[in-house]
Each structure stands twice: as C-alpha cells, then as structure tokens.
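Complex shown without one protein chain; remaining protein chains in place.
Think of it as A, B, C and D in the order they're written, each chain with its own count starting at 1.
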Amino acid sequence: MSEPSMSATALSVEGLRVDLHTPGGVLRAVDDVSFAVRKGRTLALLGESGCGKSLTAQSIVGLLDPIAEVTGGAVHIGGTDVLTLDHAGRRELAGPVLSIVFQDALTALNPVQPVGRQLAEPFRIHKGLSRRAAKAEAVELMARVGIPEPKARYRAYPHQFSGGMRQRLLIAMAVALGPDVLLADEPTTALDVTVQAQIMRLLSDLQSERDMAVVLITHDLALVAEQADDVAVMYAGNVVETGPVREVFDHPRHPYTKGLLDSVPEHAVKGAALPAVPGSPPELSAIPSGCVFQARCPLATARCADERPRLEPSGDGRATACHFTEELSRA
Amino acid sequence: MTATVKKEAAAEPAVKRRRHTWWQLLGKDRFAAVAAVVLGLVVLTAVLGPWLIGDRAVRQDLRASLQPPSFDHGFFGLLGTDVLGRSVLARLVEAAGTTLSVAVPAVLCSLVIGSAIGMWAGYHGGWRESLAMRVADVILSFPSLLLAVVVLYVFAPSAANIVLILAFARIPIYLRTARAESAELRTRLFVDAARTFGTKSWPTIYRHLLPIVLPTLLTVATLDFCFVMLSESSLSFLGIGIQPPDVSWGLMVAQGRQYLQTAWWIAVLPGVAIVLTTVSATILAAWARLAGDPAQRWRLTAAKRRRGAVAGVTA
Amino acid sequence: MITFLRRRIVSSAIPLVFVVLGVFVLARLTGDPVNLYLPLSATEEQRAEFAAAHGFDQSILAQLWDYLGQVVRLDFGESLRTGQPAGEMVLTAFPATLQLAAVTMLIAIVGAVLIGSLAAYRPNSLADRVASFLSMTAASIPDFWFAIMGVLVFGVSLDLLPTSGVDGGAEVWVLPIATLLIRPFGVLVQVVRGAMVGALSAPYVKVARSKGASEKRVVFGHALRNATMPALTVAGDLTIGLVNGAVVVETIFGWPGIGKLMIDSILQRDFAVLQAAVLLTAVTIFVLNIVIDICYALIDARVRQPVAA
Amino acid sequence: MLEVNVTAPPVLEATGLRKTFRVGRKHLTALDGVDLRIGRGETVGLVGESGCGKSTLARVLLMLARPDDGTVRFGDVNPFALRGKELLAWRRRVQMVFQDPYASLNERMTAADIIGEPWRTHRDAAPADRRARVRELLELVGLRAGDADRYPGEFSGGQRQRIGIARALALNPDLIVCDEPVSALDLSVQAQVLNLLAELQRELGVSYLFISHDLSVVRHVADRVSVMYLGKVVEEGPTEEVFDRPVHPYTAALMSAAPTLTPDRGDPILLRGEIPSPLDPPSGCRFRTRCWKATDECATPPPVVARDSRHTGLCHHPL
Partner (left out) sequence: NSEAGDAGAGGDTLRIVLAQEPPTLEPCESSLTGTGMVVRSNITEPLIERDPATGALEPLLSTGWRQTSPTTWTFDIRSGVTFQDGQPFTAEDAAFTIDRAVNSDLMCNVDGYVFDDSPLGLHVDSPAKLTVTTEKPDPILPLRLSFVEMVPRTTDTGAKVREPVGTGPYAIADWQTGVSITLTRNDTYWGDAPAYPRVRYVWRSESSVRAAMIAKGEADMSTGLDPEDATPENSVAYPNNETTALRLDGTQAPLDDIRVRKAIGLAIDRQAVVDVLFDGNAEPAAQLIPDGVVGYNDALKPAPADLDGARQLVREAKDDGAPVDREITLVARNGQFPRVAETAEVLQYSLGQIGLNVKILMTDTAAHLVYQLRPFPRDVGPVALLIMHGNQAGDAGFTTSQYLLSDGPQSYFGTDALDDMITDADQLSGDARQQAFADIFAHQNAEVAQYAYLAHMQGLMGMSPSVHYEPNPATGDELRLAEIRPADGDAR
C-alpha cells in the first residue's frame, strides 16, 4: 500500500461549517470539520449517528438540501476549492472527479427508469458516448459489481432488484467514471456480510486500479479496521480525532473515540451490558461553548466548559481535539 | 476560535424549539396572507352583507337602468346598476352568500365522499378498488347536465338540489385522485407499521393516508371550487340554477354575459369576484401544502433569499 | 398485457350497461316529448298515436327491453327531431369534438408540463407566483366570457381571426381551442407544479445531480416522469370532460360536435339521440380510461410488474 | 386486557411456514417450510443472505402477510383466527422494528405522534400522560425529550431508527420482532439500544426475534440463532454452538466473511457464484451452486444433521 502517490492529497476539507435554516432558527450542524484523504487511500468517517457525517459528505459534493447551507471552510480537490465553483463547474466535476454513494439506497434510484439507463447516464453526460456505447459500458459495469445476467437486467427497473443489488448498482454508478474521490455514505449497511465483503473487495480493486481516494462513512468499526487506512472521528459536528486506523483504534486519544471502541460487542462479555458512552450528544440548538463532548466526558474539567479544544496535530500523523490529549496518549 | 463568540449563547437556557403556529406561518407568506384576508372578507360579506344592504339587491328602478359605475349615485351606485336598475354592488354582496352556500357545500360533499371512498378503495385494493373505479367511470361518463335537468325538473331547482347535483358529478374526480395516491401509499412501510399494532383501516386511512393525500385533494378542491361556481352559472343559464330573485355570482355572470359590450360591469364584476375568490383559495391551498408538509415548511420560514432554493443548485 | 386488457374490457362492460340503463331511465324522467313534437293544438288521439308510434305508451321496462334489443343490433333508433338514424347523427358529430379535445389536451399538457415544472423548480419564487397566479386566473374565467370576448376582440376589433365556424384553415381552430384550453391548462399547471415540487426533492434527483446531470436533464429526464402519475389522472378527467362535450365552445363557435348535440337532445327530449350520444361517449371514456391505465404502466414499471426477483 | 396463557414456555411457535409471491406467471417461494420457536424471555437471532426471506418471515409473524401454509401460534392462540377485540389484544403483545428507518416512519407525523400512535389505536394513555411517556421513551432510546416535536425528515438515519424502536416499545409487548434494528446506529448508540433491549428482557421478560447482518451483534444478544438461506432455515442452535462449530457450509462462509476488529483472522471463505434467483431455486440443497463441498448428491434434499439435541442443520456434508 505504499505507492509513491500516497503522499498526494486528493481531497482536503478545512474548517467546513454547515448551518441549518430550520423553522426554529439557524443551527450549526457541522462546525469546523477538517480532514484530508490521499490518493489511493481510504479515510473512514466515524461518529455518533446524527453528528453530521452525511451533511459533511453532501456539502462536499454540493448537494445539500436547500435547508442547509455551507457557511464556511474550504474543500480542495486537485487544487481547486470546489465550494467556490459555480453550478456548471460543479457539474463538470460531478462524476469523473468527485462522486458519492448516498446513505438512502432504497430510494436513491429513479423508480421509473430502467437501471441500465441510469447507469449509462454518467457516460452519456461526461463522455458524450452514444446510447449504444454507453449501454455497453453500463453492462460491463453491472457485471463488474456482480449483477448476474447484466445484459438482460439492463432494462429492469429498481423495484425488481433486492436491496443489496440496488446498493451495488448505486456504487457502480458512483464509480462509473473512476472518480478521483469517492464519498461512500454507509454503503453496506443494508447488506449482509457476504455481499458486504464482495462490495468492499470491489471498492479496493477500483481503488488500487484508479488510485481513487475513498471517504467511507460507516458505523461498523470492524469494517473500518479492515478497510480504511485513516480514520476521522466526528462528534456533534466537530472532528475530534484523526489518524491512521490501527493507531487510533489501538491508542485512542479522545475520550469519545475511546468510548466508541469500548462499545464494540465483539469485545464484550456475552449477556453483560455493553459499555456505552453515557448520555447523549448536545442538541444542535444548545451546543456548549466549550468542548462539545464535555457533558459526557469522564475527564471534563472547568477548562472544558470554557474553551473549545482545537484539532491539534501531534506530529505522528494524528490529531486530536482534546485538552487531555497528552494524558490519554500516555495512558 | 469560536469559543468566545459562543459564550453568550451557551449562557441562555437551551433554546426551546420554536413551533410556528398557523398564524405565524401565514404571516410568513405575504401572498397567502392577502389571500386569506380576501377569503375572510368574502365570507364576512356573505354573512353580514345581507344585513347591511337590506332590500337593495332586489330593489328595481327601471329609470336607473344600466348606470355605469360612478361616484354620483351614492354608495350603492359605486359599481353601477344592472338593466333593472338594481345596484350591482348590493347584488354582489347578496350573491356572495348564495354563491358560497352552494359552492362550499358542493365542494365539501364531493371532497369528503369522493376522497373517503377513494382512500378506502386504494387502501384495500382488490374488488373494492375495482368497484369504486367502475362506479367512478359510470358517474364520469354520465352527462351531468342530464342529471341536472332531471333532478331539477323532477324535484324543483332548490339550492339543496343544485348542491346535490354538483357534488355528485364531481365525486369521481376526488375518488380517482385519492385512490391513485392511496394505492401507492398502502404499500408503504409505515402503513404496515400501523397495522402491526392493530390500527384498523379507517384510523389508518385517517392518520396516514389522509395527511399525505390531502394537499393534492385540496389543490383539486380549490380548482373545483371555481369549476362549481362556473357550473352553477351554466345551470343558471339553462334556467335551472339559482332562481331569481335570489342571485349568485354565477347567475350574474350568465345574465350579464349579454351586456359584455354595452355594460361590462354587470358581468365583469361578479366574474372578478369569482376569480378573486378562487385565486385566493388556490394560493391558500398552495400555502397549506407547504405549511402542512414538514419537509417543505422551511420554505415559509427561511430567509426570503433561500425560499426558492433548489437542492444542489448554487443560487 | 393481453390478459390485463381483456380483464379491463370485461370489467368495463358492466358499468357501460349501467350507463345505458341510467340514461334511459333518467331521460324518461325529464318528461314527455309529445308536446314538443306535436303542434300545440294536437288532439288527444294524435298524441296517443304519436306515443304509440314511438313506444312511449308502453311501460318503461318494456321500452327498455326493446331498446336493449335494438342496441344489441347496433340500431339506436331514430331522432324525433330530424328523423335521421340516431347512431348516424352521433357518429357525424363525434369526430369534431374528438379533434378539438385531442388538440386542446395536447397543448394543455405540453404547456402545463413546461410551465408547471418551471414553477416547481423554485417553489414560491417570483416565477412560481406569477405562473400560479396567471394559470389560476385563466382557470377561473368563465369560458363563455372568454369565448365572446375572443370573438369580439380577435374576430371583430382586430380582425385577425374568423369569428366562428368550422370551415377554413388553421385559424378557425384558434379561438375554440383557446377557450377550451384555459381551464385544463390552469388546472394542469397547478397539478404538475404540485407533483414536481415533490419529485424534485426526491433522493434520486440528488443522485442524478451527483452524476453531473444538467438541470434540464434532472427536471425533464428524472423528476418529470415521476410527477406524471397525478398529472395523468387529472389530465384524464379533464379529457373526459372535453369528450363529454365542449358545450359552450360548440354553441358559440358553431362547432358541430357531440356536446351541442347532447344538449339539444336533452332540451328537445330527443331520447334516441341522447342515448346514442351517451353510449358513444361512455365507450370512448372507457377506452380512454384503459389508455390511461396503459400509460400508467408504460410510465411506471411498478404498475406493470409489481415485484420481481 | 385479555390475559392469554403466559405460562406456556414458547411465546411463539411457527411450523412449516410457506409463503409464495406471484411474480408475473411465476411463483417466488420466499419462505419454504420455515420452523421457528421463541421461548419466553429468549432472544433468537436470524441471520442470512439478503433476500433470503427474513423480512418476509417477520411480516408473516406480524400478520402483515398470510402464509400459504403452516401454522403460527402465540402461546396457545392462532393469531390468524382472531377477530375484533381479541385480535387487538394480541396485537399489543407483538411488535416490530422495521428494517428501513426511512420508509417506516410517516414523514408528516412528529416523533411524538409516531411513538404515541399505538396508544391512540389501543386508547391507552390519556393524552396528557402520553407526552410524558413519549419523553420517557425518547430518552430510553437515546434521543432527547425535546425531539418529540420534530419530524422524521429532521433526523439522521440512526435517529430515525431509534424512533422506530421507541414506537415498538410503547405497548410493552411480549415479543418484538427486530428487523435490523441497529444496523443504522453507531456503536455507542447501538450499545445503548442493545442494553435497553436486554434490560427490558430482564425486567419484563420480553422475547426478541433479532434479525441482523451484524454477526457480532447477534452473537452478543442472541440465545439461539437460525441461519436462513433462500427461504429455508439451514441451521439452528444455541448461538455459541452455531458460531463456533457451524454445521452448514453457508454458516461457515457467513462467519468468515464478517469483518472483525482483530486483523489477524484467517482467510475468509470466499463464496463463488451469485445468489440463485429465488424464482427458480436449485433443487435439493439450495446452497449447492455456491458450496465448495457440493457433490452430485446435493441435488437431492439434504438430511437433518443434529450436532446435539438443540443444534441442527440441513446438509449432506456437514462440517
């Protein structure tokens, strides 16, 4: 995995902020998210559900619901800040450079179009292929993600596929043009482990083939451990810890990361209560001014209530946003 | 970096989630507010008007026939007079009540009956669906005018009978619309969920199908509101509508049609009243559609600039 | 598909019978045509003779039985008014109505789809407001008004179009179609807009954008087809309204269609023609409904094959 | 409330369930003679390939679909024979958490309405109490009381799932069928939810049918596991037994495909071939098209292999 290209950064997110214009007022759902992915590598984005992972991914591809708005930060892909691009500029990137697999697999396919047509669309849009040529490409792609009889299935409709197959079709659509950066938002949640294994293999293959950078959003720590190179842990709209997977998993430096890892059922004694981080994340309308994790943190002090820790790099390729990084890393 | 800025915010108690009342949501949409005011005025006119104008709506004065609108003939001359010298203003006011008391019950009846049957048919599917659809087919392919002529000649042209006919003829519209959407909704998982804890069909329809189908039905109903007023006008034209000396906007339009060239105000003003009422109703229905849909409600509350936003399209 | 069609046709036959029965009975409830067709001074014997000649002296059941027997042989009786075979009269009048309805609906649908989509693209925006307002105003203008104003303004004052009539080139179609158009157009704009607002916020629209699809492609390629179902239902109902006769237009513009024929035969108690006309339009409406069902199936495969592996 | 015999040990007993769907002219057998038994206070895990019929089984148990064949008994009642009041009383005892947190919540209802709906149906709590109980439930599943007035669209995927769980808990059922209840949740919340479920089981004796893809979760919560493949239960037994000493090759493949946090696990067994179409499943052993041990013999119906009295499998070549 140590190709020469590994140092080139494919995607870097700096200080991304997303506001939600809800009827109750403006809420900051994503606050100061920064991470970077290198070519050919996989970054896993972990975090409590509702912490803003999907919003982050959607703001990178510029497909936020209208209620949400990016209010700060930068997203660099190959030297350009995609947040500053206009609509047409984004369209050019969407597909060949940057693509996304959405979390909601069952509804993400257009129910009234044959899946083949939807799969061929990237080729038609970006490569200007003829209908027939695009079809050939699409059929090949379907075969690639393991759809049996792709030729015959080209004309089938989404409802005629099982959840797992639909998820694979979505992935196929996202990787069709071999994007530089792929954002995968819980791509295998609906799948059983055997299919999940197939898909992950497919992603790794494509990744090494095309030097694709992948941002993998998931809750499955085991999957992260097997699949990802780096990990970014989010909590309440903030990235609280980043670093190489093994190191973070073996030696978490943020209390939340630590709590998360402790909750893995695999580690727990059968029948015993699973250790869970007590409490729940702060409400978006009442994010504390200090550390966002303070209310649930076993280590919290007065300092945590006043001062928000920044994500500080610690030199060894890791970064943590905690006042107690030192203590934790020593532990 | 933001730590200091956030300080005051944190000092406050957790912001209570603000639920907008309907009034507030209405206030957020200026068009809808105006529409609501117009409708309110129409209703007010219908209720209080007759009491204000006395017998002005029927008081004839053949010597004052076809006076154009002017300020010279007092308040009731403002909008001119009709061919019998009756004040058009007074008649408009008087007609508001009749018009609403025909159109509103007619629309409501067909809306309630049609949608109930439609949702019932769509929810259950199977033979109930086929039956309901075939009944709708029969009603639809029946010339409603024939029905009107029969009922009104056999049972006299009372307002109740007019309501009956107009309502009956429009039932299929709601029935078909409600059925189409309900048939799709019945396969949704949340309907299954309701069934798992034993919710019967009617409560399910009421809780789950109705709120989703209703916006569409409301849109159709407001369009129908206009249709019913115009139909009532056509019935008047055939002499089986509202009987004089009662007067409705539809009747005024139908009778005033002949004077389009010579005395425009007789037909145009009630026409404008119809248009204003229906357009207001539609605007209000469009507003209700947004306000009733949690996924769209923000369009009313968000800053102006964002209301028309489209996902993923940089404004 | 074939079985589907066969089942639909069979299940349509029964309502058709109801329509025939209903019209037959209702028509006879409107009263006796004898007075209309005999001179005012006709004697009792003459009236009896007339009634006997047309079967009005028999019980309604007997009349119905005879009529059904005739209909099965495709004999719809003779018009009291003109003495012509009713079936023939109806068939002569029907194409004019059908043409008018077809062209009108075509324009209404295309126009409403464009404008409705435009309005839905940015809900509550100025464009949306203007489109909704105009379309609604159009829908609530009484059609006879619009028609007469059209005649006076475009026919007489501006001298651009013929006032009325059917023979002539494309220009004779303009006013009738414009009159017929306003309501379906206004209604459809509203319906398409409503459906498109929903469709445009669906997840697959986001997916399409993530592929770099242009907005045109997103709106017309992806969202529109999903929004077609409700629009189709309403468009079907509107078409049925037109097929049932565009009475006002036919009356004002002297368009020899089925609507005018039907009204006249109701007012003239010309039962044979009325029955034939209703039967024909009912058959057309049933065919139309089947066509709409087929359209549903074409647009949305889920209707066609509910689930497959 | 109608008290049905609660002393009989199995809460649920299903035998020989068959369910076929008509797809065009063909028949798709989603369930092919499935037996299932859940004891009081027991958690039974159900694992298997996607599309093998797990959700269908759940739907049959919840009477959302009628089986073509086979019997379902809850205690000593056959729910399919119940009507009116009795049916309603039965409904209260069995609840379900749905697989898809997006589709199973009505977008037009607030969280409070959704969670409170069962009470509306059963005319349970007074409206005033309902709010309090909704808050309680929300906090129980790790949401906030303040979320009661939010709509599903305002929640993330995981948060939605928790609303679904809260709804299933509202009526204090005897049995909850959980169709992928935690797959959308992050580990910490997952832990909270699993703990909650376990606690309810301890305190109230609730039984669970726990459908999941996440084997580590199943292993943690389930007392017994059933492994399904293409509409048939191919292996069944106590969790540890099944996980550690699988009988059926498919179970083994499943176990080995599951990712683990410990990186040094053995090479996974890679299955070749595609899942066969349920429209025409292979004859005999249904797994034979993908099985590395398959022989000609596998084309005949496989025998029942009993590793011990409680652990059985269906295979010609047990491991």
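FYI, a contact is a pair of C-beta atoms (placed from the backbone, for glycine too) under 8 Å apart; a residue touches a chain by one contact, two chains touch by 3 or more.
What you see is a predicted model; the values in this text were computed from it and never measured.
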item	value
Left-out chain, listing which of the shown chains it touches	B, C
Selected residue (touches chain absent from view) among C:S11, C:Q58 or C:S164	C:S164
From B:T177, B:T199 or B:Q255, residue that would touch the chain that is not displayed	B:Q255
Chain not shown, touching residues in subunit B	58, 60, 62-63, 65, 83-85, 149, 153, 156-157, 237-240, 243-245, 255, 258-263
Touching residues (missing chain, whole complex) on subunit C	30-31, 33, 35-43, 45-46, 49-50, 53, 81-84, 89, 92-93, 96, 148, 151-152, 155-156, 159, 162-168, 251-254, 256, 267-269
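By our rule, only the chains that are shown with their structure count from here on.
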item	value
Neighbouring chains common to subunit C and subunit D, by label	A, B
Gap in Å, rounded to a whole number, between the CA centres of subunit C and subunit A	54
Chain centre separation in whole Å, for subunit C relative to subunit B (CA means)	23
Junction residues of subunit D - those touching two or more other chains	51, 100, 103, 146, 154, 277
Per-residue multi-chain contacts in subunit B, two or more chains	14, 17, 19, 295, 299, 309-313
List of subunit A residues in touch with subunit B within their complex	21-25, 31-32, 61-67, 69, 85-87, 90, 283, 285-290, 306-308, 310
Subunit A - residues contacting subunit D, complex	22, 46-50, 54, 103-104, 106-107, 146, 148, 162-164, 186, 189-197, 219-223, 225-227, 246, 249, 259-261, 263-268, 270-271, 273-277, 280, 283
In the complex, subunit B residues that touch subunit A	1-4, 6-7, 9-10, 14-15, 17-20, 297-299, 301-303, 306, 309-314
